[in-house]
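In what follows, a single structure is set out as structure tokens and then discussed.
The complex appears here minus one protein chain, its other protein chains still in place.
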Amino acid sequence: MARLNDDAQWIILMGFLISFSFFFLALIINQSTVVGQTTAESVIEFPKNDIRDLVGVITTNTSRSNTTVVNSDITVISLHRKNAVVRYSLIQPNPPVDLHSYASIHYNNGVTTYYENWTSL
Amino acid sequence: MAALVTMRINDKGVSEAIGFMLIFGMVIVGIGLVTLYGYPLLLQQQVSADEKIMEKNMIVLQNDIKSLAYKAVPFKETSLKIGGGSLTVYDSSYSTPSSTIEINDNGNNPYIPPFTPGELRYESMSAQTDIALQNGAVVLRRHVEPGSVMLAEPRWFFDSATNTVVFNLIKITSDTIMSKEGIGTVQMRLVGEPSYSAAPPIPNGQAIKLVYTPTPSGGRQDYSVAWDNYIIKTFDNPPYISMTKSGGPPGSGTPVTYTLTNNGSSDMTLVIKIFEVNIKSL
Partner (left out) sequence: MVNTDGQLYTIEGFAAGLIMIMTAYLVVSATSVYTAGDTHISDMQLEQLGSDALKIMATPASTGEISPLQKIIEVTPVGTDNATFGKMFGNLTNSKTGFGTDHIQFIASVSYRNKTDDSVSIYRLNSTRNLAGGEHAVRTTKWVIVNKKLPPSAPFAEDRAVLVEVLMWRD
């Protein structure tokens, strides 16, 4: 006559627990699949380097001549090669009244819009 | 007395076999119930999970296209699992395009030839849902409803500081007709340099006319409601642009014309770029 001993009921309990945890895990994984854009992609998409580079080239060359041609160069190439609408204006120093140069820079690539009012040291 | 006590605790009549059959019967009934009611529920869950996964996959593919077009990277590939339906590429020259876009000036002279974007479309078999990657956007359409919704937007924009309207049109082409189920790799490459149309400046009071013509057959591939919402959201920018809409209504299969009139003090610049993305394999 077989007599089941009930010492191992906790095995059944654990079985239940494991099954339920499987389902919760499934729910969590399911939620995570809805995101299609990874963090790294968002970082790549944000034009950090583009904006820094643009501000850099505009502000480090305030003393140069030929600013009108350079301005059109930057505006046109930005639109063609970088898909960004760029506009900037530059005020060169006027010694001895004002020794500073000023730049107002606008950048927009459809996702990120950026404005800067820059004054030289 | 002793005999009675023995009688009471006597379990000689208990049959293990019958007990086992009772328990086994219960188990079978349980399994039956689960199969009858639980399994269809689970399948339904599976279908909606497949759809969600495909929504995500389409956004992944859209990111690839963004890299190709806006970062000028020559080649991208993504492996993905297409469940519960099939992914098909429709070439830009497909005979019944899901949409045709025309961009005209004030006098209805076209800036570009009528543009058909072509698309990558996921057609779900059981969920009765289509998800399409067209013109840089991801749009979703349920067959039973006339409406549609945009899951991820293309990169068309209006820059108020410079009074510039930018249309980035993305054309999807493929050399052969391709369709895929299950696990596959989508390889795409950028074809040539983007075509760039420099239109003459649009003075105050003049307009750009954007004509969106949905598929002539109407029906399932009409995504005009999603595009209508997007176009209004992006370009209805008073006081710089005043927008009027004629034709339609969206969802009825008839062309809709959006008239974008320049209300700004300066001339408006119109930029139309067309990128061609070739799907090498699915």
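General remarks:
All chains are identified by letter, namely A and B, in their written order; residue positions are counted from 1 within each chain.
One rule holds in what follows: contacts are C-beta pairs under 8 Å (C-beta built on N, C-alpha and C of every residue); 3 or more make two chains touch, one makes a residue touch a chain.
Nothing here was measured: the structure is a model prediction, and the numbers come from that model.
Residue in contact with the omitted chain (choice from B:Thr78, B:Gln206 or B:Thr234): B:Thr78. Panel shows chain B; residues 16, 20, 27, 42, 45-46, 49, 53, 56-57, 60, 71-81, 183, 187, 189, 198 of it touch the chain omitted from the view.
Contacts to the hidden chain, counted on chain A, fall at residues 2, 4, 15, 18-19, 22-23, 25-26, 29-30, 32-33, 38, 40-41, 43-44, 49-50, 53-54, 56-57, 61, 64-66, 69-70, 72-74, 76-77, 80-82.
Just so we're on the same page, only the chains that are shown with their structure count from here on.
Centre-to-centre separation between chain A and chain B, using Cα means, comes to 24 Å. Residues 16, 49, 52-53, 55-60, 62-63, 66-67, 69-72, 152, 155-157, 159, 161-162, 164, 166, 168, 196, 271, 273 of chain B touch chain A in their complex. Those residues of chain A that touch chain B in the shared complex are 1-2, 30, 33-37, 41, 44-45, 79-81, 83, 85, 87, 106, 108-111, 113, 115.
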